[in-house]
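Showing chain A:
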Amino acid sequence: MGERLLLRGNEVIAEAAIRAGCQCYFAYPITPQAELLEHMARHMPRLGRTFIQAESEIAAVSMVYGASGAGVRTMTSSSSPGISLKQEGISYLAGASLPCVIVNVVRGGPGLGNIAPSQCDYFQATKGGGHGDYHVIVLGPSTVPEAGELTMLAFDLADQYRIPVMILADGLLGQMMEPVELPDPIDPATLPAKEWATTGAKGRPPNIVLSFEMDPDDLKQMNVDLQSKYRTISENETRYEEFNTDDADIVIAAYGTIGRICKSVVRMARAEGIKIGLFRPITLWPFPSEPLTALSKRVDTVLTVEMSAGQMWEDVRLAVAERAKTPFFGEMGGIVPTPRSILNEVKKHAC
Partner candidate 1 sequence: MPRGTVVIDTERCKGCGLCIAACPKKVLAFSGQLNKSGYNVAHMANPDDCIGCAFCAMTCPDIAIEVYREKVPS
Partner candidate 2 sequence: MPANLQNMTKVFGRPESLTDAKFTYCPGCHHGIITRIIGDVMDELDIADRTVAIAPVGCSVFAYLWYKTDSQQVAHGRACAVATGIKRARPELIVFSYQGDGDFASIGTAESIHAANRGENITVIFVNNQVYGMTGGEMAPTTLVDQKTTTSPEGRDPSLVGYPIRFSEMIATLDAPVYVTRQALFDTKHIMETAEAIKKAFQYQVDGKGYSLVEVLSTCPTNWHMSPVQSNAHVAETVTKVFPLGDLIDRG
């Protein structure tokens, strides 16, 4: 395995991208992901790869479109308002079936909000912030090491399914430091060639990257194909973690850094005799509905905890339906709830 380093979440995501063979990185500065941009600025040129600080968020995602269409691994990163700006570009990437990685280090919103951590972009990420019937794969890391692992996975999934993959992190994860063991780097030159990419039409018919079909029957087919791809991804790439759920009466549903905090809550509550577990989605799209539905049949309560007004809570309620109670506990404004405050909420619902 590779070296063991003490790194910030933002840096781990950047370094993992480099080791995954990211050839081109384009981004615009925004707090709280500046360290990601800075890491790429220092290291990409040194490795003969492309780093551009683009003139805007929109230009950055457009550069990603070009580089991805030309068949290389490429990434952009931003935080909530910047991701809002990128939505048209993301719709185009999804519509044109282009692989790429997009990192959202979520901050408080809406509007300018603040630079503290939040989970208020779940709807934007999973329900499609851009126009049209499309999805991107959304991965929610809960620790700095997991952020690195999921970034490497993101590039593989993107290429395998020709789909944008979003890393949904937050300002807390981006800024915290943990020891990480990073894998050996992949040389981009060893990645398999993409037959569909615009690499120059020598010796073959031209390749066209587009998301445009004037004939409704043709556009319907394009959409049918996308939906079929999304079903395949849902069947094969759903990821989640269950912690102490075997004999639980109450389960917390939480993702990202809140998922990690709630593991502590589960340990604290168990020490007080509460039969409690954690259901932690890792893919937010595809959302692990089936395992949550199965779990909800044998518990009384699924308590959703999020740093938002309740966004993943809607998907939890859809999966659980009437099988269990589905209360919610959230913090907005960039406030990170303490394990104690979450435990107090648990106690209100535990029998």
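Following the convention adopted for this analysis, contacts are C-beta pairs under 8 Å (C-beta built on N, C-alpha and C of every residue); 3 or more make two chains touch, one makes a residue touch a chain; residues count from 1.
On the choice of candidates, all candidates are chains of the complex that A comes from, given by their letters.
Please read these numbers as outputs of a predicted model, since none were measured by experiment.
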- prompt: Out of the numbered options 1 or 2, which touches chain A in the complex?
  reply: 2
- request: Over in the complex, which chain A residues touch candidate 2? Could you list them?
  value: 23-24, 26, 50, 52, 54-56, 58-60, 62-72, 74, 88-89, 92, 96, 197-203, 206-212
